[in-house]
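Every protein chain except one is present and positioned as in the full complex.
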Amino acid sequence: MEKRYISKEGLNKWFNQIIQSDKRLFAPVQKGEKVEFKRVKSFEEVASDYIQTTQSIKRVAFPRAEVLFSYKKEEKETTLQDFNPDTVPETVLWKIHPCDAAGFIPLTGIFNWDYKDKLYNARLAKTTMVSFSCQKSDNSCFCTSVNGGPGNTAGSDIQITLLPDGGALAEILTPKGEALVTLAPECFEAEREIKKEDYLADVPVRFNVKELTGKLASSFDSPVWKQQSERCLGCGACAFVCPTCACFDIQEDAKGSTGRRIRCWDSCGFSMFTLHTSGHNPRQQQSQRWRQRILHKFSYMPERIHELGCTGCGRCSRACPVDMNILEHLTSIAQQSHE
Amino acid sequence: MEVEKITNEAPGVKTFRLKFKNEEEGNAFEFHAGQFGEYSVFGEGESTFCIASSPTRKGYIECTFRQAGRVTTGLSKLEEGATIGFRGPFGNTFPMDEWKGKNLVFVAGGIALPPMRCVIWNALDLRKNFKDITIVYGAKSVDDLVYKDELTEWAARPDVNLVTTVDPGGETPDWKGEVGFVPSVLEKVAPNSENTVAIVCGPPIMIKFTFPVLEKLGFKDENIYTTLENRMKCGVGKCGRCNVGKLYVCKDGPVFTRTELQSLPPEY
Partner (left out) sequence: MNKLIEKATSLLQEGVVTKVIGYEEGTEKPRPFFCEKAEDTSKLIYNSRCINNLAVYLTKPELLGTGKVAVVATLPTLRSIVQLAFENQLKEDKLVILTVTDSEEVIEFAGFAEIETYLKDFKLKIDQKEQDLIDKLEGMSKEERWTFWVEELSQCFKCYACRAACPMCYCTRCVVEVNCPQWVQPWASPLGNIEWQINRAMHLAGRCTGCGSCAEACPVGIPIDLLTRKMMEDLGEEFGVVPGQPNKNGNVLSTFKPEDKENFIR
């Protein structure tokens, strides 16, 4: 890992070099009251004063909808056209938060445990992540409670910590990060005496994640699930804005004798997620589905692939139409005493 | 895959014999009893069925399905010679090697005979490996029994004890088998639980009443096997649909012992 200093002008220049290259760049952009990741072409488009984007940026590796393969039927024969990894463009994610970069870790875990997902891996391989450490946070953030933090570098290729003079501390963490630096190496000056922690937001720890996991292990029959989920509407907002949710559906886009097999986002919160064609539904009630969401992220995933399914970004809480504040719910479970 | 042969088993239920379009692929293809595949109808989608033929028989695989939704309706419309897609084999297997030298008792109901049929044929093809083989199979009515020809074959074999039954009211005047629900017929047959493995597959209601009977007969939970059905899409442990507790039915199952089932949350 290399530490360098980059000035305000240096940042701008390096940014422009990336834009000039063959890589496409996604950055947070202000859109009305919300900030979203968009493809940008100039430094001025990048948003500056906000806490968090509404959606995560997982769609660069795991798109909302993608074609798995296409087919053509001619009489009794069918020919298939598979996904071509060479069509994936080089992508740079600019100014993502540490919680976003860290979100790709459990996502990669799911897509690579046992069978390795070709499409996800092809997309991720062509993605370079430039995260900016956080100087602000709000009541919905809880990265420090789930093994993360405002200056956490897990998953990032380069991390930028903005300084009062407009310049930044640049931590170059991986070979991909190094490659990105070579686009404007003169912008990266020798490292200076910079104490990174001085420039980070203060995100208080809200619950002990080990205690939480422990409580969850014996909570399956607890009435807390019904109590917490009464107002849940069963939409997919939380799962879709989440950087680590990976559940998907496979659909058919058929047009006569040609068609495509599509993979698209799905949510364990939808009532039809586990519905059998026979009509039997193992999770018929919303409380069972809410329980599945929490247990999957905080109990099953850690046990199975040794990763927490949450980075504390708080997007689900902010996006939920009925304020299913996940931090509130988790804290309440962690503080429960065994009856 | 090409649909080589279609058999009408029962109202709405068909068996497809599928051969690989690429002969080399077909010869190299291997699977074990208990595994399933994802069968594609191009234009409709994919559906999950167990591989209902035995791994001892090479060059083809078979699947049996009931017409219920979009994909199975699409399958029902196909003719011999049509092309479908196949992904597999997925899932874990029945540990037939561990069962060598034991007695086998198969208990199945209705459309749940197909997942068992691959094990049954596998066992019969390697008959010397096992001691007594008992099969208790029932359906709602005589018409609903699947693999009728094979049932006759099994009944005729001296080394198999086959007991077929239909639900009360489902018998025809010339029905010679038992009349009664599968769990009660199983109790009547009362197979010996010593050195025996029980393999059970059927609708949830049948399983619910069969387990207590097996318990009564002295079967231990680790010797009772079943195969679960869950809504599946990817078949490889990614889409999350078949996640029950920390397991994925498509990867850690679909074959489970009763001991394993009891450690799972009741979400299947």
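As written, the chain order gives the labels A and B, with residue 1 at the start of each chain.
In this section, a residue touches a chain if its C-beta (ideal position, glycine included) is under 8 Å from a C-beta of that chain, and two chains touch if they have at least 3 such contacts.
Because the structure is predicted, anything quoted here is derived from the model rather than measured.
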From A:Q20, A:N139, A:S257 or A:Q335, residue that would touch the chain that is not displayed: A:N139
Looking at A:S7, A:T213 or A:Q285, which residue reaches the missing chain? A:Q285
Hidden partner chain, residues of subunit A it touches: 31-34, 36, 54-55, 64-65, 139-140, 230-231, 233-237, 239-241, 249, 251-254, 262, 264-265, 267, 270, 272, 285-286, 317, 319, 321-323, 325, 328
For subunit B, which residues lie in contact with the unshown chain of the complex? 45, 69-70, 73
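As a working rule, only the chains that are shown with their structure count from here on.
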Distance from the mean Cα position of subunit B to that of subunit A, given in whole angstrom: 40
Sort out for me which residues of subunit A touch subunit B in the complex. 71, 73, 76-78, 80, 110-111, 113-115, 117, 220, 246-252, 254, 257, 259, 261, 266, 268, 273-278, 280, 282-283, 288, 292, 296, 299-300, 303-304
Touch list for subunit B against partner subunit A, complex: 40, 42-46, 68-69, 72, 81-83, 85, 204, 229-231, 233-234, 236-241, 243-246, 251, 265-268
